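Here we show just some of the chains, and they stay where they sit in the whole.
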Amino acid sequence: MESLQPKTAKESLTLLSDIVMPGETNPLNSLFGGELLARMDRACSIAARRHSRSIVVTASVNHVAFVKPIPVGSVVTLEAKVTRTFNTSLEVFVDVWNEERKTGNKIKVSEGIYTFVAVDETGKPIVVPEIIPETDLEKERFEGALRRKQLSLVLSQRMHPQEANELKKLFD
Amino acid sequence: MESLQPKTAKESLTLLSDIVMPGETNPLNSLFGGELLARMDRACSIAARRHSRSIVVTASVNHVAFVKPIPVGSVVTLEAKVTRTFNTSLEVFVDVWNEERKTGNKIKVSEGIYTFVAVDETGKPIVVPEIIPETDLEKERFEGALRRKQLSLVLSQRMHPQEANELKKLFD
Amino acid sequence: MESLQPKTAKESLTLLSDIVMPGETNPLNSLFGGELLARMDRACSIAARRHSRSIVVTASVNHVAFVKPIPVGSVVTLEAKVTRTFNTSLEVFVDVWNEERKTGNKIKVSEGIYTFVAVDETGKPIVVPEIIPETDLEKERFEGALRRKQLSLVLSQRMHPQEANELKKLFD
């Protein structure tokens, strides 16, 4: 059985750098959004798998923002890390950067939040280790994860708004 | 110039029935989540285009729930409709059904909410017609759209929680 | 066992709306004909499956006309319906429309006729319900189906021209 010893967020870090090819574009000659969503799913599921060392299945996409178009020929880097776990589920953030060829500068072009469930070989959910956030950003995302979870439960009517304590605090 | 006469939600209805082929599966032999996200993006953007009669670009994925796996060989139907518009942006819901071969019954397997921005040929956002919801479900989703918009603004820190009136009501 | 109660053509209606992406074009920047043939195959096989509620395999493409090129970025809608059945086989028509963005007008761009065979789990052909055509177009296509079937048999030398009664009538 897998140890439930907490692990740092960094241990789940997953990097995926790739070039935007013409066959992956939309009619505006930028990376097709659906293709980016698919790559995010791949990168985030690897991060979730690295943290849990189990099979993981995508439960939901919580939010993806398309900030800037990503033109054909760009070098795009996805950077995924587990932000927090809740018993058998894992929240994963992915940041997407477009790297300028001439300067090497990286510009943030997209951001996504996915949730996975860890399962055993029979598909039964299994408990995963907790996360130890280290950097400021990791801590901020760790803190926000509970609010986002309650929000998701409220919106899908699996939690009554009055019980969503973390969320309520925002509005007090 | 395009008329801004409000239109019913139904006029934007977009249907996309397709078979899950082996080349579109994940290692568990079900439709790969990323591929479903891409198909949702395609179907929702057609609905947004049908309503606005303009070019549309994906601004965000607000939520996607993967309720049940969709095995290889399934006939999957995506049903997308615009739920509400906000000046230059459009919220689109997509329901995903898996159709049982022997009975023809449709089982809900996934659901997604995407936001698009309508733009002119130069990429400048343009105002789109309002939506007239007709069915109970269309009305419910129309009502919820404002809450979801405020939520999105609050979470991205572009709106102060105290100003999110619709959202606050949930917690009072 | 599946009922052999006849069904209307409309019950098999299958809609597939999708966008033409750059990765699906030919060197003239229109939808690649082979890609359209593949989508037609998918849409028609779903119509055949919906009618027969059995597994179906493509037996032949009887005719496909490419009337107009379909430029990248187009919204294309395939509309497939079973036209007639012959014991264990089904003829399916698919009409392909390109939807003008600004007006919403649909222009016919292609048309195809496919034949499927219904099989059980072991691959043995099984009898399928008959079709009840309702509209004028459904009736016209229902009537023509027998001629097309005889034609196909004559051309493949599995029927003597003198026995092709329906076909002979055309030339009398």
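We call the chains A, B and C, going by the order they appear; numbering starts again at 1 in every chain.
Everything that follows uses one rule, which is that a residue touches a chain if its C-beta (ideal position, glycine included) is under 8 Å from a C-beta of that chain, and two chains touch if they have at least 3 such contacts.
These numbers come from a predicted model, not from an experiment.
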item	value
Complete-assembly copy number [criterion: all chains share one sequence; 3 shown]	6
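Here is the rule we use: only the chains that are shown with their structure count from here on.
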item	value
Dominant chain pairing [most C-beta pairs in contact]	A-B
Furthest chain, CA centroid comparison against subunit B	C
For subunit B placed onto subunit C, the superposition rotation in degrees, Cα atoms, nearest 5	180
Centroid spacing, where centroids are CA-atom means, of subunit A and subunit B in whole angstrom	20
Euclidean distance of C-alpha centroids - subunit B vs subunit C, Å	30
Between subunit A and subunit C, centroid-to-centroid distance (C-alpha), Å	43
Sites on subunit C at which at least two other chains make contact	19
Subunit C-facing residues of subunit A, complex	22-27, 29, 32
Subunit C residues within the subunit A interface of the complex	19-23, 72-73
Parts of subunit A lying in touch with subunit B, wherever the complex brings them together	28, 32-35, 37-42, 55, 57-66, 69, 112, 144, 148, 151-152, 154-156, 161-162, 164, 167-168, 170-171
